[in-house]
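Here the structure is laid out as structure tokens; the discussion comes afterwards.
Every protein chain but one is kept in place in this view of the complex.
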Amino acid sequence: MKAPPFGYRRVDSAAEAVAALAELGSEARVLAGGQSLLPMLAIRLASPSHLVDIGRAGDLSSASADNGSFVVGASARQWVVEHEPAATAAAPLLVDAIGRAGQVPIRHRGTVVGSIAHADPSAEIPTAFLAQGGTAVAQDTSGTRTIPAEEFFQGPYMTALRDGELLREVRLDRWPDGTGHAFEEFSHSHESWPVVTAAALVHLDQGVIDRAAIAISGVGGTPVRGTEAEASLIGQAPDPDALGAAAEAATADLQPFSDVFGSGTYRRKVATVLVRRAMSTAVARAGGAT
Amino acid sequence: MTVPAVREHTAEKNWIGKSIPRLEDRKFLLGRGGYIDDIVVPNMLEVALVRSIYAHARIVSIDTADAAAVDGVVAVITGAQAAELTDPLPDFGPDPANHPWRCLAVDKVRYAGEGVVAIAAESRAIAEDAAELVVIEYEPLEPLVDPLAALEQGAPLVHETLGTNVAFHREFTFGDVDADFEAADRVITDTLHWGRSGGQPIETVGAIADYDHATGMMSIHANSLSFTSYLFMLAGTLKVPSNKLDMHPVPAGGSFGSKLWEVKTPTIAGMLSKATGRPVKYVQDRMENISNGDHHGSDRRYDVQLAVMNDGTLRSIKIKTVEDYGAYIQFGVGHHGNALAQVTGPYKISSVFYDVTAVLTNKCQQGAYRGFGSEVGNWVIERMVDRAADELGRDPADLRRQNFIGPEEFPYFIPTGNVYDSGNYGGVLDTALELADYAGWRERQEAARAEGRHIGIGICTCQERSVFSATEFWFWFDEPAAPVSSMPESVTLDIDALGNVTATLYSCAMWGNSPETMVAQLVAEEFDLDPQTVNVVYASSNQGLPATGPGGSRFTVMVAGAIDGASGKIKSKAANIAAHLLEANVEDLAWVNGGFEVVGTPTARKELAEIAIQAHLFKHSLPDEIESGLEASHVYDHPYTTMPNDDRTDLGVFYPFMGHASHIAVVEVDPETGKVEFLDYTAVHDCGTMVNPRSLSGHIVGGTAQGIGTSIFEEFVYDSDGALQTPSFAEYVIPTSMDVPSLKIGHQETPSPYTPHGIKGGGEAGRMMAPAAISSAIEDALREYGVRVRRLPATPERIVDWIDDQE
Partner (left out) sequence: MSTEQHHISLTVNDRVTDAEVEPRLSLADFLRRHLSLVGTHLGCEQGACGACTILVDGESVRSCLMLAVQADGSEVETVEGLASNGELHPIQEAFRQKQGLQCGFCTPGMLMRSLELIRDNPTITHEEAREGLASNLCRCTGYQYIVEAVVDAASEMR
């Protein structure tokens, strides 16, 4: 399981990265943490002509609050973000998701943005990004553009990024103080691939839900938002019946894929359970009684 | 051969029974283990294979031109070319001429992942680059994935020359089954399905072959291949004279059976070395090992009937099993021999009907996996006993205890003809129940139920046979082609001029078991020396005495016998030398504390070192008839094997040293997701006299972890096209430290009357018991839903489905 041959270019900035991508052509790929890309190369599922290594690009390594967002640069390692106090304050859902995303040695090298760009339909970090909301910032030699989170994931391992674009950072929307968050995952063993993950955010105003987000992965080609379920919760008291109904609503129309980790039917069942549990925990953290 | 004499075991032991740190460990801890892939030989080539993407297809054409042209590629060999260079692989199957097994597929591929082309290049990476350039035209054939469909008329044939997909079928009747079923009050019936998992050691299998054209010598380093007496078969495959194949064992990074007899990597490496004139290394990568490694575990469907009396007596059992062997059947149905060795468990069941059908399908073939088929038999009998307990309204522990063979009833012959040498099953169960705090857990279970939690407690009481005889490979046939009866183990002990000991082993003994430590402790016991000073080395097969290596939990018992024999020869010579030096009669000498002394005159004494130096250097100080030196070899044959009778209503004794264990698993099941978690786990084992209790306990924990994997996580999954859905460690789920509980371990020692020191084998411990205990616990947890665990692995999805099926 040795990788096919490729060229290698290490860059020190986003500008250098996009220049290299433009120069090397569409078969060149960005290497950040490599924890998703290198396993693919080992089984020759991908055969890039070049890898452009942004792992040490200084202008891409930040993870910090910026006005109403929490911003994570492309080379910021998962482990660093996970332990960044500003992340716990501004994006605790992301922190929880990272904590479930692969073993510790993987998180030492893997990047938050890399996981989002990789767009594995079952992965954890994309779910948190989708629930929290925000934008993906893409850069190429002609400049930058923003892509809303809900438009970013387009299919299994497919995103809205174009050839030559670097996903330079993601900006997660900050939720109001008092928001409760929860991240649930079902996997077979403690460390095996996620079957289904569910992320929930809930904000209460005088005991009633005034904002909610539900996102689920492992149930389709991309992670999904339960927008109708979310809408149904607005104005409701967060009692178990309401949360249960929302969980059902969030998964009712799903037709998840089947694979060796779980059939579509099972994935939908587990997704419903995880959404319910995530909502329940999020509500409790938001100060609501359940 | 008759029943061996009952041995007297010394009560006082200095080294046997001590949990000394292992001799093996230092080199592994330093990262200098010397595993096969660590070895780099000058001018070495490395191999990658092109493997089939189809489960079943005719090979129409292979174009290797582009691959051969890659810079750094030295040889590209197709299956057809390999069939010129090599003969079929050694095969202990029922009809090898008609289900021939070769190192590379020739006319057709029979499973996804089967090797088709082998490439030798300057590096593994280059070989893989070239592999991508090989163009193969296939004509896909209908894949055969369902073993029951394989039985039907008109099913595609895996081997046309065999004319059927049934490689073997036979019915056995042991005892008066009909009468027992007639007399029974009720018959417990069930269908069961044990899915295939596999050893999956963290190190794969591999070999480095070096063919010397000048001498015709084929020298192979490998992390597999004991059974040294059978290596002539591999020499035949490689087309070298039998006395020109030299196998050098290297430590194996785990085996669990998969490196017992792995012939494909040495064959491919050897073939390429001969073809290229250079040393060749072929180490399977993980995906090759999973799909093309020839060592999947048992894969069985069962229809079982257990005849019981209303008072709880278990009378008779009828077992009908269809086993999916995959595309080849290298070990025949030996796995069922293992099952028949202990098919009635620890119970006094008087008759057995056993109907076995071995089916071929388009999957990787089976090999050996910890238990070698007996662990499945354990699961089956325990599932039936649990069901009987349910139907009779009996406590599962009580029902088992009632039917145990009593401690005074040994040696006990079971209906198949095998013997259980000794045991005390009630003692083990009592210890397990107490250690587990069984009563306490029943209380906690009640309280948890009130809170809506689903806690389950499962008990099993299972046999662990050790030290197989050769007969189990051929007693399937009334007229076997080769009714072999040798399964020896050998050792050479050499006392040097300073009295230091070197022990030479002759098999690929080191798999993660503790052969060096076992040998050192046994030698230390014999010679009253510090085991850490014993040097254990491994000889290549050419230097060799016959050996069989680990497997069937045999190694410690067999090497103990060899050491017993060699020590006896050395002590006999040493006594004669000492008598000569002391001017005493040899009959007046006794071995005391590391030397020979005149009984009653402790000052008239010679230490081993004093005797040794005389033996090595001072011929003229020795009696005339004694040669220089102080070493001895001993070939220890299986001490208790008897032949089957003509009609196979009695298979003879073939697995006599019978260990026993009880496991008690406490689980919590989440009925919404099917997730199973362990709250507590107790394992009490009786493997006779223990040499190194800590080492045995380590195998119990490790074996239980694999048993957990088999029970709830692990399966090789083939889809309906025969594609392998679990080709890597990403899909094949191996338990982590958070998936395996901390075990409470207890030991009981009921010595064997027939083995040195009363030792019984225990290396397969844990995996042979855990699935029964865990299945039972899951059922107990989900009792309110009426779930029955009939299928392993009991994955979360299956558990949820079983609950839904009941609602």
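The chains carry the letters A and B, assigned in the order they are written, with residues numbered from 1 in each.
Just so we're on the same page, a contact is a pair of C-beta atoms (placed from the backbone, for glycine too) under 8 Å apart; a residue touches a chain by one contact, two chains touch by 3 or more.
It should be emphasised that the depicted structure is a prediction, and the values quoted were computed from it without experimental measurement.
Enquirer: Thinking of the whole complex, not just what is shown, which of B:Val3, B:Val106, B:Ala125 or B:Ala448 touches the missing chain?
Expert: Candidates B:Val3, B:Val106, B:Ala125 or B:Ala448; residue touching the omitted chain: B:Ala125.
Enquirer: Touching the absent chain in the whole complex: find that residue among A:Pro5, A:Gly68, A:Gly207 or A:Pro240.
Expert: Missing-chain contact among the listed residues: A:Pro5.
Enquirer: Of B:Asn403, B:Thr461, B:Thr556 or B:Gln706, which one is in contact with the hidden chain?
Expert: B:Gln706
Enquirer: For review purposes, identify every residue of subunit A that touches the missing chain, sorted by number.
Expert: These residues of subunit A touch the chain that is not shown: 1-8, 10, 31, 34-35, 38-39, 41-43, 49-51, 53, 55, 79, 102-106, 108-109, 190-191.
Enquirer: May I ask you to list the residues on subunit B that touch the chain which is not drawn?
Expert: Missing-chain contacts on subunit B: residues 19, 21-22, 24-33, 35, 37-38, 40, 125, 199-204, 251-256, 285-286, 510-514, 694-695, 698-699, 701-706, 728-730, 734, 736-738, 740, 742-743, 766.
Everything that follows uses one rule, which is that only the chains that are shown with their structure count from here on.
Enquirer: From the mean C-alpha coordinate of subunit A to that of subunit B, what's the distance rounded to whole Å?
Expert: The mean C-alpha positions of subunit A and subunit B differ by 44 Å.
Enquirer: Which residues of subunit A touch subunit B in their complex?
Expert: 1-5, 39, 43-44, 186, 188-193, 259-263, 266, 269-270, 273
Enquirer: Give every residue of subunit B touching subunit A within the complex, in rising order.
Expert: For this pair, the touching residues of subunit B are 123-125, 128-129, 132, 285-287, 672-673, 675, 713, 717, 725-726, 728, 730-731, 733-739, 795-797, 800-801.
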